[in-house]
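Before any comments, here is the structure.
Here the complex is missing a single protein chain, while all its other protein chains stay put.
Note that the chains are named A, B and C in the order they appear, and that numbering of residues resets to 1 at the start of each chain.
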Amino acid sequence: MLDLDAIYQNADPVFKSLGAKIILLEPGRAVIEIPYKEDITRRGNVLHGGIIMTAIDIAGGLATLTVNDGIDQVTQELKINFLEPMYKGPFRVEGKVVRKGSTIVVVQIEFRDADGKLGAIALGSWFILRRKVQNNDENKKA
Amino acid sequence: MLDLDAIYQNADPVFKSLGAKIILLEPGRAVIEIPYKEDITRRGNVLHGGIIMTAIDIAGGLATLTVNDGIDQVTQELKINFLEPMYKGPFRVEGKVVRKGSTIVVVQIEFRDADGKLGAIALGSWFILRRKVQNNDENKKA
Amino acid sequence: MLDLDAIYQNADPVFKSLGAKIILLEPGRAVIEIPYKEDITRRGNVLHGGIIMTAIDIAGGLATLTVNDGIDQVTQELKINFLEPMYKGPFRVEGKVVRKGSTIVVVQIEFRDADGKLGAIALGSWFILRRKVQNNDENKKA
Partner (left out) sequence: MLDLDAIYQNADPVFKSLGAKIILLEPGRAVIEIPYKEDITRRGNVLHGGIIMTAIDIAGGLATLTVNDGIDQVTQELKINFLEPMYKGPFRVEGKVVRKGSTIVVVQIEFRDADGKLGAIALGSWFILRRKVQNNDENKKA
């Protein structure tokens, strides 16, 4: 059911530019890894908050994908607490499905550094799309 | 008080890689603009959610900077509702300070496309740092 | 379209126990008022956070009701920033619809004291139910 090849092929440019790798995909759970790179840091050489959120969005989306019985999905809402500055990569980001509804999937996501220290924790909702739409206004009807 | 030059000089690599520009900075308010580029999109050529969050984090941080009477700041928490797929740039992201405390600054942020259509709305807290710290563990004590 | 009588008649016991009143209902907007009472305070005689959230949930739900073209609705997610201690009633809580989709309605809510001072700000999503369900498991399928 999970077509890893298709997932990799369709990996978006943002995923690729982060150098992200999928470490684990199983029903209700996804783990990705991203390396430390200077061009994704901010003052103090700590990881940029936007990058942490991007990685969290990707891991949450992949966890949703493992239980998605529709045809596509979009992030509906995401909320993040930043806990510690992160500078020791590679970083691991794990998404776990908390509840799978027919329309909404709620996922909890944890962002950790190479030592396993928790850098950020998040809760988000993904919306399952069930109908084909003609143009790229697809998310509009959610 | 606001040293635009310093802000630009210190602009992080993520800010630069987005091609972001500061459009307005006044006490309690910041507006940035980012161009549409294919390498920050996902399926359907809509803007990647992680990029929207990154731009929101940057605009909220700049709005905080306009009222920051400490020496530095970090994003403490951020929550975002995605409303519409965004594909018509340049995009405008505006942060407005809702409340300035001595430690916490709460900011509301709106992300709009070139037509002014609202694509995402967010609420976040920024933590004002008041003491110098020696290493890059600076955020740790927040 | 808005049947105020029905709304009042169906007002839940929590709404009644707060002594809440509906001040305004118009498409996309709802304002309620709640009086200050000692039994909804905490230490320092400030309003209890749970009461603030309850009032915010009610005002957001009423704003959603003004645009709901389905048969019922449930709160899907809610996030709140507490800004100031609140002790000067009556309090006004206003919900404004930010975006109405066919399934999800996003609402912003503000909680103010008798002087108009902002005590809390919130963003939430309400889920529109379109099908009758037999039992009280209705929300389950959202």
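Definition applied: contacts are C-beta pairs under 8 Å (C-beta built on N, C-alpha and C of every residue); 3 or more make two chains touch, one makes a residue touch a chain.
This is a predicted model, so every value here is computed, not measured.
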item	value
Residues of chain C in contact with the chain not shown	10, 12-14, 17, 38-46, 48-51, 53-55, 57-58, 72, 74-82, 84-85, 87, 136-140
Residue ranges of chain A at the interface with the undisplayed chain	79, 81, 83-84, 98-99, 106, 108, 118, 121-123, 125
Contacts of chain B with the absent chain, listed as residue ranges	76-77, 79, 101-104, 125, 127, 140-142
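Note that in this section only the chains that are shown with their structure count from here on.
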item	value
Intercentroid distance (Cα basis), chain C paired with chain A, Å	31
Chain B and chain C, separation of their C-alpha mean positions in angstrom	29
For chain C, residues that touch 2 or more chains besides their own	79, 125
